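Here the complex is missing a single protein chain, while all its other protein chains stay put.
Entry: chain A
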């Protein structure tokens, strides 16, 4: 199963994190830092797999990641997942984001974190893959979007973006 999905930028600032196993808030932050440390020191052109950090279970788990421009997408998975399959899944995730946001960039993840979570929820549920078909995912996400628009605009995204910025609340205020 997928243990965690982490997105952070080249400087290690978390842009999205989703854990499918229970960790305390503190440990989650440490895992993100540790993972960034492990992944960021690797050159380009090396392989996309490495053993997980100690906090998330060491060599029992693998980190499978892709680096797109300013963002790292890291999936932490156990041995029951196919490495290349997960790489494809990351690609599907990113392509779906790209379609939903029309040329996705880091800022989209900051301002529309709720949508990113919704898209992910259509792909992965409880650490298991729900759907891999991109158009199916987009259909579901769009249906929800319509429903929201038809009701009053929700400001859910604000707290979610806050949740994300909360980690670095006083150090830097993004906007």
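One rule holds for everything that comes next: a residue touches a chain if its C-beta (ideal position, glycine included) is under 8 Å from a C-beta of that chain, and two chains touch if they have at least 3 such contacts; residues count from 1.
Everything below uses one rule, namely that contacts and distances are computed from a predicted model.
Only one of "AP-2 complex subunit alpha", "AP complex subunit beta", "E3 ubiquitin-protein ligase SINAT2" or "GPI-anchor transamidase component GPAA1" fits the UniProt record of the hidden chain, and that name is "AP-2 complex subunit alpha". Residues 1, 42-43, 45-51, 58-60, 80, 82-85, 87-89, 91-92, 121, 125-126, 128-136, 140, 143-144, 147-148, 151-156, 158-159, 162-163, 166, 169-170, 173 are the ones on chain A that touch the missing chain.
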